[in-house]
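First, the structure itself, so that you have it in front of you.
Every protein chain except one is present and positioned as in the full complex.
In this document, chain identifiers A, B and C correspond to the written order of the chains, with residue numbering beginning at 1 in each.
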Amino acid sequence: MSKIDRASFPHWVTVTLRYSDQDPMGHINNVVYGAYFAEGRNAYIGQLVKRVAPPNIDFVLAGVKIDYRREMHYPGQVEVGSGVLRIGNKSLTLRHELFKDGEPIAGAESVLVFIDTSTGTSVSVPQEVRQVLAGDIAN
Amino acid sequence: MSKIDRASFPHWVTVTLRYSDQDPMGHINNVVYGAYFAEGRNAYIGQLVKRVAPPNIDFVLAGVKIDYRREMHYPGQVEVGSGVLRIGNKSLTLRHELFKDGEPIAGAESVLVFIDTSTGTSVSVPQEVRQVLAGDIAN
Amino acid sequence: MSKIDRASFPHWVTVTLRYSDQDPMGHINNVVYGAYFAEGRNAYIGQLVKRVAPPNIDFVLAGVKIDYRREMHYPGQVEVGSGVLRIGNKSLTLRHELFKDGEPIAGAESVLVFIDTSTGTSVSVPQEVRQVLAGDIAN
Partner (left out) sequence: MSKIDRASFPHWVTVTLRYSDQDPMGHINNVVYGAYFAEGRNAYIGQLVKRVAPPNIDFVLAGVKIDYRREMHYPGQVEVGSGVLRIGNKSLTLRHELFKDGEPIAGAESVLVFIDTSTGTSVSVPQEVRQVLAGDIAN
């Protein structure tokens, strides 16, 4: 992998590891990484949408992709960096990287689509969300 | 422990084990047992309350107690037996036992209290629930 | 999405949903889908590797990609179909689809790499594994 630049992730959240996150290999189980990235996604976009989007607009996760770079061990905490990869017409693609003890452990991409909860139909990425995120797009 | 009589549990539910339920000891992690017992509780009382109790009556878990009898290993499935230990005025105490491959693995007790969701206050165990459960009390 | 052909998945496993798999939206939480797919992966390849590969050969998950097609609700069970998308020199890519009540809910791809546990280095997909899986490649 190429060098991972922490400065390219504008948003960060910290998650504490749990004993029960481990599997019989003595590693953090790969499924649980999804929960760590979800914390990054929710803290970044979930709070932004609540703050700036119209009240009837919410988002759902359409897809997620995780690259496992190296094993990770309990105990401790991870830092999840999040940023924007692409703002499409109908979807928003985030990028995330998980660090523990200064080392990049796994990367992820999340594809979000927006919905009008009053009609249940998908809508464009809200203008208010685009504006805030415009500066967060990875170069 | 004394012999555990499967026939004393009137309600049963089956739960499949998951790889991620395991911990670094290569056992099923003790925290996850709580999820197995919750399946027994929900399938037994959750569905009963929905069926016979007034619509504004629900229950919450006030306490749970688990006795771990022996280790358990993935893969496979567990059977959770549930019954009634005591019907008090304000609380209902359930008893549960977890079996895998015919062996008792862990026992549990759950204390449920009932609430009127329209007022948020606790209420007596509903008469309709008492009547159905009267025959399920352990002798 | 194009029609999803169940017959194209040679391996199937059933997982029971748990109350605690749900999130505040009243859906099955998207992170937990990863655990369902892991059951498919482990039951399919984990057991095959144990059966036919040399004892010092194991595999690790290098990447996973999930497409969320529709919401899913508790209670019930899911069926996870698994098959082979590609057998590369150094990696094996699986394809999976999750069904509930006859409906496709989510698709996934898993990239596995093989390692020699005695040296910790990555190795080619073992010949014994290739042979068994050759007939399972999606057309």
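The criterion applied here is as follows: contacts are C-beta pairs under 8 Å (C-beta built on N, C-alpha and C of every residue); 3 or more make two chains touch, one makes a residue touch a chain.
What you see is a predicted model; the values in this text were computed from it and never measured.
Peer 1: Can you tell me which of B:I45, B:I66 or B:V129 touches the chain that was removed from the display?
Peer 2: Among B:I45, B:I66 or B:V129, only B:I66 touches the chain that is not shown.
Peer 1: Which positions on chain C touch the chain that was left off?
Peer 2: On the chain C side, contact with the omitted chain comes from 19-20, 22-26, 29, 31-32.
Peer 1: Using the document's contact rule, name the residues of chain A that touch the chain not shown here.
Peer 2: Touch with the absent chain occurs at residues 14-16, 18-20, 35, 38-39, 42-43, 75, 77.
Peer 1: Given the full complex, what residues of chain B touch the hidden partner chain?
Peer 2: 30-31, 34-35, 38, 60-68
Just so we're on the same page, only the chains that are shown with their structure count from here on.
Peer 1: Could you name the chain whose Cα mean is nearest to the mean of all protein Cα atoms here?
Peer 2: Central by C-alpha mean position: chain C.
Peer 1: Would you kindly state whether over half or under half of the residue numbers at the chain A/chain C interface are used by both copies, giving same or different?
Peer 2: same
Peer 1: Just give me the whole-number Å value for how far the CA centre of chain A lies from that of chain B.
Peer 2: 36
Peer 1: Just how far, in Å, is the C-alpha centre of chain C from the one of chain B?
Peer 2: Each chain's C-alpha centroid was found; their separation is 32 Å.
Peer 1: Which chain A residues reach two or more other chains?
Peer 2: Where chain A meets two or more other chains at a single residue, that happens at 31.
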